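Apart from one protein chain that is not included, each protein chain of the complex appears where it belongs.
This part shows chain A:
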């Protein structure tokens, strides 16, 4: 009660305009309004509610150009991590079916994959999560508006429902967490009309068939990987390097593995147009920059995975003075996630210079609420954030890439320990382990602090997580060497790394 009273007192001193808006609309005042009900926004809202604050979340999914839309939860739940990892799992199970025969399981051929069964199962699970998020908001007494939000003044948001109904919401603090959406190469004729993106792929009712995935982002490689894994004819077209920003040695091992796994690659090619044939197939024309030639092929599906753009267009940010990076369109924030307008914050994929990862958005959102309402001063630490790319052979990493380490410290001052290893399970299954590789980038001076860890192999995410913590605790190479391995696992090889790149010795692990 006392808290409520104090708040009322404070509000009395506020600007006449806002009081008027409130009086006219009869709407409630919120302590916190979050625009965007994705991972970061929901985490922030729920955390604020824990402190007894009055919180609202606005979420609205603009249908994709192909008309796909989804429920509460944002990219990760609906068109990101969750469905992609499940479809990745479907592909892994395809490999498991092959392995199983070596392990004594008599599976009569043929083995088929049915897209619709998988998609239905994945979509049902995603819908259960949408529902879960709504229930959680309700439980935590967070008001949820299924509306698109636009700033009308620094404390006022105009919410618009699908039906066009308008609601004015005012709030003390506003958090922008609207995320990003896939980009289309608008200069490519037919791109928008005929192409799909990751926003559509997971919601397709029928198999995409022969698919061209354009782009070299992790989204591209992950999608192409699982499409290949479930038996589809899949081609990746990329203009330059794969997995920009990631360690490039690892990136090439990832694509090398995909090639051996059956994914086709059109390297140094870029599309020029997409046309629909009478057969309903899509004819794609592209330039091969190596040969300077123009080539074409037809596909059932063309998917763009050429990057993601922040979703700030409809927010009316200029009006309230929230600064964005004009090049990237992302919102500029300080270490406390505050934008150029002090009581307006931004978290997640929409922020400039932050990793576009669900767990970072969640952590940033929670910490922000704790600082706003919980007398905390802890800032989000964006260093050493681990991540995993769920390509058929997974790639997990934390810390600096080798290139970045060389750039920061100079190649004379870093030591790279590396190993090619063979997962035990691959032996009986007669699987090729050529690309199962790990490396640890350390400072070379006596303490040998670990700067980066990179791992390609099964369950890479599970392997990297704990080491990420170790690196957070400023683990050194000698400390890691004192850690005893768990036998027989892949992760134990990390505790046995002893061949330096500099030595030029064979880094293949032999024996136990």
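Operating definition for what follows: a contact is a pair of C-beta atoms (placed from the backbone, for glycine too) under 8 Å apart; a residue touches a chain by one contact, two chains touch by 3 or more; residues count from 1.
Here is the rule we go by: contacts and distances are computed from a predicted model.
The chain that is not shown carries the UniProt protein name "Thioredoxin reductase 1, cytoplasmic", picked from "Small ribosomal subunit protein bS16m", "Thioredoxin reductase 1, cytoplasmic", "Centromere protein M" or "pantothenate kinase". When the missing chain is restored to the complex, the residue among A:245, A:342, A:410 or A:466 that touches it is A:466. Screening A:35, A:58 or A:86 for touch with the missing chain picks out A:86. When you scan A:33, A:55, A:79 or A:122 for touch with the missing chain, the hit is A:122.
Within chain A, the residues in touch with the undisplayed chain are 39, 73, 76-77, 81-82, 85-86, 89-90, 93-94, 96-97, 99-100, 102-119, 121-122, 125, 129, 132-133, 136, 230, 357-360, 362-363, 378, 381, 385-388, 396, 424-425, 427-428, 459, 461-470, 472-475, 479-480, 482-492, 494-495, 510-512.
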